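Before we start, here is the structure in question, set down as structure tokens.
Note that this complex is displayed minus one protein chain, with the remaining chains in position.
Order of writing sets the labels: A, B and C. Residues in every chain begin at 1.
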Amino acid sequence: MSYNSFGHIFRVTTWGESHGPAIGCVIDGVPSMLPIDEAEIQHFLDKRKPGQNRFMTQRQEADQVKILSGTFEGVTTGTPVSLMIENTDQRSKDYGDIKDKFRPGHADFTYMEKYGIRDYRGGGRSSARETACRVAAGAVARKILGGGIQVKGALVQIGEHKINPGNWDWDEVNNNPFWCPDKSMVPVWEKYLDDIRKKGSSIGAVIEVRAIGVPAGIGAPVYAKLDSDLAAAMMSINAVKGVEIGEGFNAARLTGEENADEMYRDDDGNPAIRTNHAGGILGGISSGKEIICRFAVKPTSSILTPRKTVDRHGRETEIITKGRHDPCVGIRAVPVGEAMMACVLADHILLHRAQQG
Amino acid sequence: MSYNSFGHIFRVTTWGESHGPAIGCVIDGVPSMLPIDEAEIQHFLDKRKPGQNRFMTQRQEADQVKILSGTFEGVTTGTPVSLMIENTDQRSKDYGDIKDKFRPGHADFTYMEKYGIRDYRGGGRSSARETACRVAAGAVARKILGGGIQVKGALVQIGEHKINPGNWDWDEVNNNPFWCPDKSMVPVWEKYLDDIRKKGSSIGAVIEVRAIGVPAGIGAPVYAKLDSDLAAAMMSINAVKGVEIGEGFNAARLTGEENADEMYRDDDGNPAIRTNHAGGILGGISSGKEIICRFAVKPTSSILTPRKTVDRHGRETEIITKGRHDPCVGIRAVPVGEAMMACVLADHILLHRAQQG
Amino acid sequence: MSYNSFGHIFRVTTWGESHGPAIGCVIDGVPSMLPIDEAEIQHFLDKRKPGQNRFMTQRQEADQVKILSGTFEGVTTGTPVSLMIENTDQRSKDYGDIKDKFRPGHADFTYMEKYGIRDYRGGGRSSARETACRVAAGAVARKILGGGIQVKGALVQIGEHKINPGNWDWDEVNNNPFWCPDKSMVPVWEKYLDDIRKKGSSIGAVIEVRAIGVPAGIGAPVYAKLDSDLAAAMMSINAVKGVEIGEGFNAARLTGEENADEMYRDDDGNPAIRTNHAGGILGGISSGKEIICRFAVKPTSSILTPRKTVDRHGRETEIITKGRHDPCVGIRAVPVGEAMMACVLADHILLHRAQQG
Partner (left out) sequence: MSYNSFGHIFRVTTWGESHGPAIGCVIDGVPSMLPIDEAEIQHFLDKRKPGQNRFMTQRQEADQVKILSGTFEGVTTGTPVSLMIENTDQRSKDYGDIKDKFRPGHADFTYMEKYGIRDYRGGGRSSARETACRVAAGAVARKILGGGIQVKGALVQIGEHKINPGNWDWDEVNNNPFWCPDKSMVPVWEKYLDDIRKKGSSIGAVIEVRAIGVPAGIGAPVYAKLDSDLAAAMMSINAVKGVEIGEGFNAARLTGEENADEMYRDDDGNPAIRTNHAGGILGGISSGKEIICRFAVKPTSSILTPRKTVDRHGRETEIITKGRHDPCVGIRAVPVGEAMMACVLADHILLHRAQQG
């Protein structure tokens, strides 16, 4: 409802700028008695942390989370969970160059147009650093999902290089610096990204997030559809320009016969769905199949090649962004996408319980 | 926030089933003193109305809108605008066949799983008939946008057949039964869809909606981003499986150099943006360029070819959907997409005024 | 959240003006499978209906409710319940006199200041007629409460004449035209109100609403407290100027010793509370005792004695309101207060189920 919150009753509000004293989030609506501690949240933050390999920004943020409220003796109390991450590596001097210039393709200009002011240091509020709070919230959301529901993400495309879905191996995802599920693609991406990185360039990517084990019946039929809430959640991640469910844009090419997910009676005598073109959601409500969501991330606009732009005084100029940036922000978007999926599902599971008991 | 409402302060709540006495919507947060009458709303409803040509369902719904509240002496009063459309052509017998069977790819099964009951007549609440209310609300939203902002949509792909963007002609859009902006594509689609229709099949499509004249600075930076609200709005339309802004999924293929929309000083001395890979939105806030949103619609699951399914008692069976359905629901989704864009923009214009005056 | 809705997830949106074609409400978040029909809702509307005795306005509104959506084969489907009441007795000529003059103590002036326009016929949206929608929504809310929770209201004060709480008899409430629980007060009020009525005057009142059978643990600790939601709900009823829970304003006079509701072990070995100064709510959460809420209603501003005022052109003048008004609107506020209590409780029961299962 407000600008910096999402979720209906599992509701996350984030705050903080890249170069202020801290960033954080407040999570409201968390059920009580869920065991949670800082280490468990930290586990997910560490997956998103910069500087882990040469394909990520070399900033060194500890991203150490503190629980400030909402737990007592190791479990949640039902009151708001406040999480804080102090900003430690804030080399403000790196950003002095962009103090007065608008980076092309960046939010610098639009923030200025909207607010008449912007915290130019590291992108301020528009910094992807905000996504650390999403990851932290996602760790709490997973406690609501419980062991029966798994949310997992992978990178499926960098530039023109798409994985072969036939090679998908979840075990492979943690074995390479890209969260890549296709072993054969790893060396291709390594070589390709090294080249991008050395040129000071950047490249886009596609991420796929799946939820396994979501029972049928979760979601809502018209506006807070499970898929429309997922679309909003993913599109709200920095640099995302597209979101798909199931067949996604490919559905435009299919006939009704091809796209229909036929039903059958499973071994337990329950109705079941054979294929999953729908990506696990029909009419805004989960079907019991895997929920499959993909989103596209544009290349970061912070590159070393000079680009034409204007400064805040309206003068034409050029800009090079010298900061330590990600050649492919899509890599670090994988744990963020997982977190958003977890938050949306937790919210809808509570909503379903509210209405239907 | 709730299941059947959307918008933050320009807030639309829809109600009604396909085969109940009526459908309608309540629009809250409308500024006072806007001139509006039923004819103006009807104009947009007529664009979406079924039965206008052979490429649409042959249902004959008058879709006549009544204003029940919120206006006085021809202008809005600031109180809720209640709109109602009575259901007139409700051939319930057509749907008797699907009373107990779940249509593959349809919400029949998931509604049943969620609610334990469903109004099977014409899809009940999951019917695309609900979108008539969106179109009506969009007509009211356009009054808030005023003359300076235009929202226009077009169909850009049916099946494998994409338009040539170089042929784009807005004037052509109203000259063919497809809202197609590329004259050369019209005969191709005609032939292709006739074939689909005669086979009792269906096909997917892609719709593009643009807003021209939106000033820079509209939107919000983190969760209620203009693009994330658009994504939710479009994804909430029946049958939509994907949403893109600007380059969309193609952004995954671009380098930072290619994707950067360089800035310059325009003739009035104001900062301006040259290209529009971003689709008019940076950091969730409008940039002053055209806002460009595309969404993909799957083929309707109501087809004449028998599909395997189960009935509500869990028995395996086959189903043919004999109702009068659209061979390509994407056509009628064009005015719906326009309406959703208009509603999102109206909402964000009011939100911006709230915060920034 | 928006202007014409209330409730968090059992969410009611009302619309309609006193002299438009109809009024109505949309109720979202209703669980499925609740049996409900028009007769059941009508039962509660009839309690509020004008013209039932000489102490009420002599307007003759049938107040006949129609269910337009959200039920199928006699039960709710989980989709929005849309209710409509057509306006039948709209003697617009009665209101011609106040077309241009602001009634002192009425919303005429403030609506004009806010919106620059007002539907002057019968008060338009500010008419107490809107409360019929609340009563209808309350009837649906009661289905969620089930048989175990009863919500009952009574009139406890008219002018200076307060009932004796020691005489409270719920059975008496339906035996007199005032919903008075104290038999000995009925003749006093009859004589007193006849006098007020004959003078064309009006008088204030106090209503008490109780909920019996609410289990401990319903509510929320800080802002959406059960008592703060009740306060908002009651204060939103036309003409209400004060709301109390339990001891209410009298609590200002009590010491901690007097006000403490001591606890004991009941016959079943469960913790229990002896007295109920708190009115059944501690820290925003129900305690298991009766929930007791009182609200004060001002005298209607529509009286026959001339009052000094100004017209919309700013000229000083006098006004007499000739319409058919209630000498004590507090009487008809009793079923409205009950309905608001039922809605707040239904909402919080669903919210509790969401968070705590």
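By our rule, a residue touches a chain if its C-beta (ideal position, glycine included) is under 8 Å from a C-beta of that chain, and two chains touch if they have at least 3 such contacts.
Note that the structure is a prediction, hence the values are computed from the model and not measured.
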Interface partners of the hidden chain - shown chains only, full complex considered: A, B, C
Residue, one of C:K66, C:K152, C:R307 or C:K322, that touches the chain absent here: C:R307
Hidden partner interface residues of chain B, rising order: 1, 8-9, 29-32, 78-79, 221, 350-351, 353-357
Residue ranges of chain A at the interface with the undisplayed chain: 1-5, 9, 11, 13-17, 20-24, 26, 28-29, 32-33, 66, 68-70, 72-73, 75, 77-82, 84, 114-119, 124-125
Hidden partner interface residues of chain C, rising order: 1-6, 8, 14, 102, 104-107, 109-111, 113-115, 125-126, 130, 157-160, 196, 201-206, 216-225, 227-236, 238, 240-265, 269-271, 273-274, 277-279, 281-288, 296-303, 305, 307-310, 314-316, 330, 351-352, 355-356
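Following the convention adopted for this analysis, only the chains that are shown with their structure count from here on.
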Geometric centre distance via CA averages, chain B-chain A, whole Å: 26
Intercentroid distance (Cα basis), chain C paired with chain B, Å: 39
Whole-Å gap between the CA centroids of chain A and chain C: 46
Numbers and ranges of chain A residues touching at least 2 other chains: 1, 8, 221, 351, 355-356
